[in-house]
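Before anything else, here's the structure in question.
All protein chains but one are shown at their positions in the complex.
Up next is chain A:
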Amino acid sequence: RGMAAAALLLLLLVAGPGPRRAGAGRERRDALREELLLSPLPTGDVAATFQFRTRWDADLQQGAVSHYRLFPKALGRLVAALGVRELHLALTQGFWRTRFWGQPPLQAPAGAELWVWFQPTVTDVDKAWKELSNILSGIFCASLNFIDSTNTVTPTASFKPLGLANGTDHHLLRYAVLPREVVCTENLTPWKKLLPCGSKAGLAVLLKAERLFHSSYHSQAVHIRPVCRDASCLAVSWELRQTLTVVFDVFSSGQGKKDWSLFKMFSRTLTDACPLASQSKVYVDISPKNKEKELLEVTPPPTSVHEAVVQGDKKTYAVYDLLSPSLFNTSRSLNVQLKWKRPQDSSEMPIPVLHAQRYVGGYGLQTGEICTLIYNTHPYRAFPVILLETVPWYLRLYVHTLTIITKGKENKPSYIHYQPAQDRRRPHLLEMLIQLPANSVTKITIQFERALLKWTEYPPDPNHGFYVGSSVLSALVPSVIAMKDVDMEQSPLFTSLFPSSDGSSYFVRLYTEPLLVNLPTPDFSMPYNVICLTCTVVAVCYGSFYNLLTRTFHVEEPSRGGLAKRLANVIRKFRGVPPL
């Protein structure tokens, strides 16, 4: 009997792990890859980009999926219930200085940005959008419920789907940005909770709020999109990427010294990989700048060195594979340290091919001008860029004042889509396709008029100003070196977020600065006084006209005496003066 029991136990043990590897059975396969990219920036700062990618071979749209393993249930249910095809939510604090830091791997505008493609089966997209923003507001503890028709637009050219797409009817796309939104610890915590290992194992142990928010730029994002399950693309898998980019400032976090280490940045070190992850790697960008020998030294020595063409440039990465057994042989924790061999010349900062800035011109509270400068620093290649501007309705844009000047001459855009704003209902949407000649600066200016709002429509601090969300520049920038096609499964995550159409250019999405614009304010202490005074003026007119219309002229009859007159006569009699 003991033998039978032992045989049964053995059978169960063998059969136990079986169903999980079956794949096409009752459960679906899901896989987690986590990755950290450390890139030193030309100014001495360091950027750390975390990416956690969960791929799930299930079709969330059809069939009730009830067993969630790595894919978070909150987001899975959301996608299934509201007919979401793609979702991109980013919460950002700070601004990525493209001019000094180089092209960002993935940029997001300051505040909260949400753009969603819905499935063609969704009939009322606006209703689904409203529900979605409210549910996400609850999941991420962010005030996304302020997203309504006054800050939502439907771009036609800028936000093409990043995942699989059958057709692109842009009426299924919604884009909203809340520039006033602040990101803090209470947004980080629910974001971390969505990770399969939470913040207890793997790369996520580095995500501690007290260090992450003491930085120049902090951006956390969630991207959900459908991808091909394999090369034949017969079935669809769902991909969830959670990315977090943080830039540590050399002066405030680095105490003025350019030597960085994981402990210095995050006050933690890595101890192990997430047990649920199929891949867990740390990449450090050790590309030589200006074709010199490596100035940057990393310790401990990396597991391997990876070379790739990223954003048009050949780059070298030192790779630390947390799943390889040799990594934690010598020490229990991994603290990657970056040291510079000799002081770097700060005069030779490489300028990114495409960068932009935006500012408000003019003076006074009546009119103003939005100026955008776009720089194309490529020496001989011209390329087009799509500019998307969303301006709130209370800054009334005048599109006949739109001027685009390149190298002193007018530059007519080849495509303009302009949707004027409606008061209190929808914002302005301006999308243009502009050709940028090689080595040029393009200045785009448009004038606006500032509206006077009702006193209840001002925020609690009205003289702080109103935020205008960042404008979006999408371009296919020509690359110096031809790029090979990227295999989604094999290459690092930071190379596979944007689909590349051909090897000669790479896709870049840049955001400009948000603007802060003052509006004229009424006096908030005066509602009752104003109502009384204005009604008094109307009453003066009414009273005068009433008198003139209802009364007629009469010869004045001598009044026999009012009380005052009689009293005056009495006093006069006493004085001896003749009466009135």
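As a working rule, a residue touches a chain if its C-beta (ideal position, glycine included) is under 8 Å from a C-beta of that chain, and two chains touch if they have at least 3 such contacts; residues count from 1.
Keep in mind that, in the parts below, contacts and distances are computed from a predicted model.
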Protein name, per the UniProt record, of whichever chain is missing from view ("Glutathione S-transferase omega", "Serine/threonine-protein phosphatase 2A 55 kDa regulatory subunit B", "Autophagy protein 5" or "PIGU protein"): "PIGU protein"
Residue of A:I405, A:L516 or A:V540 touching the missing chain in the full complex: A:V540
Selected residue (touches chain absent from view) among A:T367, A:S491 or A:S504: A:T367
Absent-chain contact - pick from A:H67, A:R551 or A:R575: A:R551
For chain A, residues in touch with the removed chain: 363-367, 393, 396, 398-400, 416, 418-424, 451-456, 520-523, 526-527, 530-531, 533-534, 537-538, 540-542, 544-545, 547-549, 551-558
